[in-house]
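Below: one structure, written as structure tokens.
Chains shown are a subset, placed as in the full complex.
By written order: A and B. Residues from 1 in each chain.
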Amino acid sequence: MVGGGEGAFIGAVHRMAARLDDRWTLVAGAFSSDPERSRAFGLGLGLDPDRSYGDFAEMARAEAARPDGIDAVAIVTPNAAHFAPARAFLEAGVAVICDKPLTTGPAEAKALSDLVARTGLPFVLTHNYSGYPMVRHARDLVARGVLGPIRVVQAEYAQDWLARDLPGNRQADWRGDPDKAGPGGALGDIATHAFHLAAFVTGETPSAVSAETSRFVAGRRLDDDVQARLRWAGGARGQLWASQVAIGASNGLRLRVIGADAALDWSQEEPDYLRFARLGEAPQVLRRGGPGLSPAAEGATRLPAGHPEGYLEGFAQIYADAADLLLAHRAGQAPPDRLSGLPGVREGVEGVAFITAAVRSAAADGAWISLSEEAA
Amino acid sequence: MVGGGEGAFIGAVHRMAARLDDRWTLVAGAFSSDPERSRAFGLGLGLDPDRSYGDFAEMARAEAARPDGIDAVAIVTPNAAHFAPARAFLEAGVAVICDKPLTTGPAEAKALSDLVARTGLPFVLTHNYSGYPMVRHARDLVARGVLGPIRVVQAEYAQDWLARDLPGNRQADWRGDPDKAGPGGALGDIATHAFHLAAFVTGETPSAVSAETSRFVAGRRLDDDVQARLRWAGGARGQLWASQVAIGASNGLRLRVIGADAALDWSQEEPDYLRFARLGEAPQVLRRGGPGLSPAAEGATRLPAGHPEGYLEGFAQIYADAADLLLAHRAGQAPPDRLSGLPGVREGVEGVAFITAAVRSAAADGAWISLSEEAA
């Protein structure tokens, strides 16, 4: 693991998620930009002293040289610190599991994409919400044509933890600092999740974005509210709203997909449920572990219906899938079909394109910006 | 009543709403554009034969001449047929209760506005959702500054009854016909309600709109989906989505208003509830008839908490308020303060400006269109 030391949030999540299904063991890490604190943190986690590294470069070199070196590295640093370790480990021949967004700009994203293509190494981007069983069932419903042609895609991601200034809060600090977070605030932190979720479920290609961004809290340097419209290549239209000032909302990621024949509605805060309605029929409430689910959903499920699974289980699914991806890679096999949607470097490039295009659109009074050009 | 004959929907609603609180009695009407059917329908309702008119012009003349002439006329015709009867009754000195949108274009809206100013007659526009007690409480919370400066205003109005072509359905037919509905489909029918609701609750002035409209159902001549952004004069930003193709949604009008200190969330399909959250406190579920409500809410309430009130009761409130407005007018008094938000011709002019500005914006790839210029 790279990052995730003292005071980090997502690093601990990665560790719990990796542990849950017993597919991964944490054996090495560089947890902090301060070498001393990095090593101390690793020892605190019970790692071997010689695998508690002072920095990621040392770790990449050393682990690549060990006969029992790591199978993959998890990069859980702030956005601007994804690129360098990802490159270092890929170049050292190590598979990468990287937090999102991939990078803070399209050039670096392209560079990583090229490097993955050249090395052929597994690369997983932890758009963890795509690990939820009911999200996978939603994707399956769309893919099987149950919804008919997609017309409207409404995505939102509302939080309130940044509704006021939080001086001294480490999580808030780096997310509000362009040097660490990149050009997007809410854009990079949460809108990119909503964007990925919409693309993941619909299987459609977003073609252009028109955005308005705001900085509602005085002194804020990056956006804390994004209101965008997306045009999708297949003709669908939709809004995307991401806000960090939405009082009353905790982690309100919601996706509604409306086709010509049916529609679905999923909320991250009730992840075990998927509301599904066919035109002219009474809506159904599908639930994880319940009747009528796809293998995609059932394969991502641990517990019977009514025994709630949550954020960690969804996140763990990404780790379990990454393990399978790695095993296939080791065996020289193509990844199994069921992993086709697992987010990787391509989704990372698309997410970075979305962020930069939205920033450009907002600066141009909401002018439509092509996403394919941005990603090119 | 003008309109609301055989096969109409909203006319029957107006009649039930007017009756509920025993403030109005239906005594005269011109219910159809066909004089024979108009008279027959009036007789069927039990009206006197000599007050079952063949057309609105005849009715306006005759009622104005009677010593016991009507106190007010309710105009419940399709959009394009609001202007002429409204003008006729105003000119005959009769107060008007008119369905929305006011007219199909800004010139007519301006003409009615001028006529109301000149005659001084009461004019009520049935934006009925502003009659709900919890909507009035929401408005009161904002007005008292409980939310702090408004940052985000999210409005949506989702329906699915037009998700496919409905040949031969009278309600669908006129709403899809530009000659009867005006330039907006979903725009005029439902987006304008959401627009009014947002302005009513926030008390803020919308300054500009950027819109994308779609016609998803083949052969449709007017929009069936609207995705707009609004800029508000006070600095707030927000999205508005109105759709008639949103499968699974029946009459899903929802408003979220987010301030710097608190936020509220109201859904028309659960009208007795208002979700209210202060920053840093557990959210509350306020309910009609429950503790802690404003006089504005309590004054619009008929039943104790837990005894659901619905659409007709909210609509009835507009009629009850219209009665009070008329009584004040008769007495030569200014309307009581509590009626200050009752939608009238001003709100009608603003709504028409919204519709026409959104149409223009959509035609210009989402360019921002000023609402004040449009209304001027």
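Everything below uses one rule, namely that a residue touches a chain if its C-beta (ideal position, glycine included) is under 8 Å from a C-beta of that chain, and two chains touch if they have at least 3 such contacts.
Remember, it's a predicted structure, so these values are computed and weren't measured experimentally.
Sequence-identical chains in the complete complex of this entry number 4, based on the file rather than the 2 shown.
Everything that follows uses one rule, which is that only the chains that are shown with their structure count from here on.
Each chain gets one centre point, the mean of its Cα atoms, and the points for chain A and chain B are 42 Å apart.
Those residues of chain A lying in contact with chain B across their complex are 151-152, 154, 160, 163-164, 210, 212, 214, 216, 225, 227, 229, 237-239, 241, 243, 245-248, 256, 258-263, 265, 275-279, 283, 365-366, 368.
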